[in-house]
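Mind looking over this structure? Questions follow.
Removed from the display is one protein chain of the complex; every other protein chain stays in position.
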Amino acid sequence: MRRLWTGDYYNEGNGKDDIFDKLKEECGVFGVFGHPDAATLSYYGLHALQHRGEESAGICTSDNGVFHYHRGMGLVKEVFDRDHMESMPGDRSIGHVRYSTAGESKLANAQPLVFKYRGGDLAVATNGNIVNAPQIRRDLESKGSIFQTTSDTEVIAHLIARSPKELVEAVKDAFAQLVGGFAFLIMTNDRLLAASDPHGLRPLVLGRLGEGYILASETCAFETIGASYLRDVQPGEILVLDKDGLHEERYAPLERRAVCAMEYIYFARPDSDINGINLHASRKRMGQQLAVEAFVDADIVTGVPDSSISAAIGYAEQTGISYELGLIKNKYTGRTFIQPSQELREKGVKMKLSAVRKVVEGKRVVMIDDSIVRGTTSRRIVNLLREAGALEVHVRITSPPFANPCFYGIDTPDRRDLIASSKTIEEIREAINADSLYFLSKPGLIESIGGHEDALNRGLCLGCFDNDYPTQVDFEDAKIGCGCD
Amino acid sequence: MRRLWTGDYYNEGNGKDDIFDKLKEECGVFGVFGHPDAATLSYYGLHALQHRGEESAGICTSDNGVFHYHRGMGLVKEVFDRDHMESMPGDRSIGHVRYSTAGESKLANAQPLVFKYRGGDLAVATNGNIVNAPQIRRDLESKGSIFQTTSDTEVIAHLIARSPKELVEAVKDAFAQLVGGFAFLIMTNDRLLAASDPHGLRPLVLGRLGEGYILASETCAFETIGASYLRDVQPGEILVLDKDGLHEERYAPLERRAVCAMEYIYFARPDSDINGINLHASRKRMGQQLAVEAFVDADIVTGVPDSSISAAIGYAEQTGISYELGLIKNKYTGRTFIQPSQELREKGVKMKLSAVRKVVEGKRVVMIDDSIVRGTTSRRIVNLLREAGALEVHVRITSPPFANPCFYGIDTPDRRDLIASSKTIEEIREAINADSLYFLSKPGLIESIGGHEDALNRGLCLGCFDNDYPTQVDFEDAKIGCGCD
Amino acid sequence: MRRLWTGDYYNEGNGKDDIFDKLKEECGVFGVFGHPDAATLSYYGLHALQHRGEESAGICTSDNGVFHYHRGMGLVKEVFDRDHMESMPGDRSIGHVRYSTAGESKLANAQPLVFKYRGGDLAVATNGNIVNAPQIRRDLESKGSIFQTTSDTEVIAHLIARSPKELVEAVKDAFAQLVGGFAFLIMTNDRLLAASDPHGLRPLVLGRLGEGYILASETCAFETIGASYLRDVQPGEILVLDKDGLHEERYAPLERRAVCAMEYIYFARPDSDINGINLHASRKRMGQQLAVEAFVDADIVTGVPDSSISAAIGYAEQTGISYELGLIKNKYTGRTFIQPSQELREKGVKMKLSAVRKVVEGKRVVMIDDSIVRGTTSRRIVNLLREAGALEVHVRITSPPFANPCFYGIDTPDRRDLIASSKTIEEIREAINADSLYFLSKPGLIESIGGHEDALNRGLCLGCFDNDYPTQVDFEDAKIGCGCD
Partner (left out) sequence: MRRLWTGDYYNEGNGKDDIFDKLKEECGVFGVFGHPDAATLSYYGLHALQHRGEESAGICTSDNGVFHYHRGMGLVKEVFDRDHMESMPGDRSIGHVRYSTAGESKLANAQPLVFKYRGGDLAVATNGNIVNAPQIRRDLESKGSIFQTTSDTEVIAHLIARSPKELVEAVKDAFAQLVGGFAFLIMTNDRLLAASDPHGLRPLVLGRLGEGYILASETCAFETIGASYLRDVQPGEILVLDKDGLHEERYAPLERRAVCAMEYIYFARPDSDINGINLHASRKRMGQQLAVEAFVDADIVTGVPDSSISAAIGYAEQTGISYELGLIKNKYTGRTFIQPSQELREKGVKMKLSAVRKVVEGKRVVMIDDSIVRGTTSRRIVNLLREAGALEVHVRITSPPFANPCFYGIDTPDRRDLIASSKTIEEIREAINADSLYFLSKPGLIESIGGHEDALNRGLCLGCFDNDYPTQVDFEDAKIGCGCD
């Protein structure tokens, strides 16, 4: 009977699970400055950002300059209990949730990382990826630096510590050396800094709660704690919070804004806004736009949960085809869930997604999804629908073909494993066993995200679709994926 | 700072949490007969039924008549690991998930309960409630019986053990004494029995997987393990599975079918079918019917997640008003989540539900929900929408006013705490701070559930709405709620 | 590498571990009546009795007649945290620690067992074994009783519940049917009862703390909580504690006292007294008596830890041979310790006992131990000493040959596995690879335990040595071992 369990423990998005080869959430950051409930607010704020990272969580508070921190593997609710909250006094804090692969060596990577350096204490939490981190690491190592993690965060700390300048200038110097897409929170004994990369690839927003300031990867965290939104942190900007309040600094000029399009398409929570654009609304527009670009006569529209529900409703509203619950996800699946073995799967045991026979049987189905990475997941879902009796399955994707790796924080497979990098759309259609397949056009995507605004002020990074990256990328030596890992 | 944490650990639906005073899920049962992977299938089957009970889980297998079992507090994925699976060989099993209040005394109540009696071993798992359990208990105690749990399941075991007849006859005799609504699975050293109460109040379905038979509270468990649906267990029926296969027995005539309407409205998973009716589809029809009965001019329609999404889409499709994501639920909230204190809530910290400002701001909102119990939750959700800027909030409920307690397995508060038992609809509207309020009519509900079929063959229990219960109820002495607790 | 771990998780005394085939501790009970800190005192009292049972622990308190309880698998310190303590108010309680084999089915056996019956609530905790439990069970089952545990405790509860008399009389009637050796604590809504079997086989003592009464298996629990010793509960006696204080009742005449000799030799903690005799002192006398009966010229004396240290010191003092630490036990070994595989053991990896090379090398060693059960452990220890360089190993046992099973609570193997039941002393000597072997004489043992008192007032059960049992034993049908299991 053991053979039934040869599969490893199921781990949402751990890369071993080919049926759910979704792009991996990266990380989320959350900061408080000047509010007496810093640890508690961080708990709820990080909980709201949990979708950005389910593998580890951490909070570091500062109580009159004295740091208190706790980090652990697991969800926010698993890592922290009330005792932890009470042991982290202070009116300022930074916190982090991380997506990563499992393994103890990775506990060392759990953020915020906390350092002692020439200037005192330093806590750093990041979201994103530094393309030239390998080069910087090699350079630092050659100068005698040691590394205890594989996280880009440690690279930043080294750069700051090695600068002879005072903190803000040291941070500016450090950032000037970085190529990539990232959002940073840095806490010292007397200050809290927030910064975005020069193109604003990763979201970071500033809010207000009572007398204090709040920083978060997404606005949904503000709603959860009752904070009000002030503004998005701008590309190339450093916000400095100290006893005199908020100071706006800049380490790079604002040239081209390039927000990661996948944040709009898939990552961010639908109730969040990025640069003032609500995610649910823009996803619904993607569905509507798909209907305009690629109508197909069908009986029902269904979305792959959870990310494609908004788009599916948009497609249904636009076409008048009925939206139905053709696919359902088991919400209880999680870290300790035992993955069915290959043998059991072949016997028909599903994991977390099922087709609803009564809904799809005998129907022509439009299935909306956000992207196709390797193609294996899409094929499985199409087959679930067919096994449940769907007559036709028409796949509509709310993004252009994903053909290029991400260098700015998304954990993508090698280019050769991206089905769209080597196959035509017709070949992909065949591979996923669909009756028809359509990818949203690039202009359609831009239109859906930005409404009627121009692409300059609301510029996007579409590198994974068009291979046009906002930063220099040395393809031989650049680091792909997520720098928190 | 301790004051921030005076609230108890959050426990989904533990009754302490007034903002989520939803009706409590009751229980789910799952059985296997004649399949070599009995324990494993039970794991996945119970996982699919997890929404019916999150507090404890248990599996008992039989390996050539030798029982192996494990029970524990928590979700299926928390209670069982691979070692447990491997320690439960056998080709037949019964399993259970239970909703209940917390506390060790309740671990004793975790099912299946396993007994030794005159006839050998006996494992029993139930869903539902026995109205006259208190009287039967008193009678058994006066005859010298002892009870180690407060579960109705133990009552049944005593009745069976005290009968001098052979098993099936003993079970029939026992059931003849019971008044209530329930679904039972009983395993002995050589047989597996499944039974439904005389009116079929609680769902129970029979399926087939390979050479084996599967029994489950809902068909969604079949889809998960790849089993095919055979039929619903009929009211008053006992199915007996032994080495000779399936035998259909009956302990009560089929007189009036009375399936719990709340299963259709709220409890069962939307991808399940009860008596051949898909739940998503019937909920969508409830939304459409609400639109017919109580149209209101508005800008958007939103559903209270997760149970009212289907109905909200139905309302939107019927009216042409746009369906939007006006409310969002944090899917990570669970057992170990720390509930915000009253103080923090007053400061604006949300728990698991948030309104999406960008979606509802400046809009006239139709909010669809399945029921109003005490009214406190509804008021909170309406206020969330108002605080997020909704101009008007029109509440539409997919069921008639819930004015009477349930005697058949739903854990309802006392009648005096049911807002609809003492207040007019206008008073409720005022209490929940809505601009308008409408409850689906009883005919509208019956129509929505049953499609165009007559109410006789697809009869419902609507006792909580109309006080007309399918069984005799001695209101002075009857047991309310869930018999598994 | 997996092969290195094929051995099961190490479990002290779980019977799988042939090198530590020591006789198993049975159980310990602890009761409080009339002290406001009942739960807390139980925690410390049971902790002091932990050596009597390491597998499960439980406490049930009564707060004005309302029962609160918690039970779990593991050590007292593992089963209870502060939250549990706070959730068990009340000024009276009974508690239990149990030795048992592992497995969830055994969690159901964790005591105190708590019942509802005709008379209200009933909590029962026991130590010992009922020889005729199988017959009573069969009789009860034939009358329609069901059993949820395999514990004798449940048998008692059934007998009490089926008696039409008031509690104390019902208990007397119940006890009159029992054959065996046991100590009982019974708590009802208004009373607490303590009873010993008619021969006082298992120890049970009464003490006083402030205004309250304390009951415990051993006096060491009194010392831990600061209680003062009043007296041993007498054979055949029932102590009844209620609002009027202490009442002394009797259900059997005091005929022959027969305290389990193994309590003196091995089980009880050395700092406890039984019937006024200190255990360390009597064990030291056993060692001295061994020296008198079987002196051997040697260089050092060593005891097998922990139970035989006192005796070894006695042997050394009597002979003038130096006491040395020739064997050492790893005190950290416990429940979660991973047992070395057979392969690793053959490579030389020790488990919890090591010989100290520097001490024994080149020495003639007298090794003192308390008993030889199967002989496997003794052989291993002798070999450990030889491998560490001992020139000669002379084994001296502080008890006569253990040749017969116990019917009164000690978990002994089948008679055929008791090496002394089939082999001569010379054969045993050869089997355990000793240079010489001597078992303490029966008169020597009695003398050592009882000092200069007569064997009538301080009578012992020596059944495991001489096959003369104090109660009737139907060898065909009698239950061996521990009734809590």
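Order of writing sets the labels: A, B and C. Residues in every chain begin at 1.
Keep in mind that, in the parts below, a residue touches a chain if its C-beta (ideal position, glycine included) is under 8 Å from a C-beta of that chain, and two chains touch if they have at least 3 such contacts.
If you're wondering where the values come from, they're calculated on a predicted model, not measured in any experiment.
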item	value
Which displayed chains the unshown chain touches	A, C
Candidate in contact with the missing chain, chosen from C:M85, C:V168, C:L230 or C:I425	C:M85
Per the touch definition above, residue among C:G34, C:G181, C:G236 or C:P340 touching the missing chain	C:P340
Contact residue for the chain not shown (choose from C:R71, C:R162 or C:H280)	C:H280
Sole residue of C:V32, C:C60, C:L75 or C:C406 that reaches the chain not shown, by the stated touch rule	C:L75
Among C:V359, C:V395 or C:C461, the residue in touch with the chain that has been omitted	C:V359
Residues belonging to chain A that touch the chain removed from view	68-72, 104-105, 107-108, 113-118, 122, 141-142, 144-148, 150, 154, 157-158, 161-163
Chain C residues that touch the omitted chain in the full complex	1-2, 4-5, 37, 40-41, 43-44, 47-48, 50-51, 75-78, 80-82, 85-86, 89, 209-210, 220, 223-227, 269-271, 273, 278, 280-281, 284, 306, 310, 313, 316-317, 322-325, 328, 330-334, 336-338, 340, 344, 347-350, 354-359, 388
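Following the convention adopted for this analysis, only the chains that are shown with their structure count from here on.
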item	value
Contacts common to chain A and chain B (chain labels)	none
Euclidean distance of C-alpha centroids - chain B vs chain C, Å	47
Centroid distance [mean C-alpha coordinates] between chain C and chain A, Å	59
Residues within chain C bordering two or more other chains	none
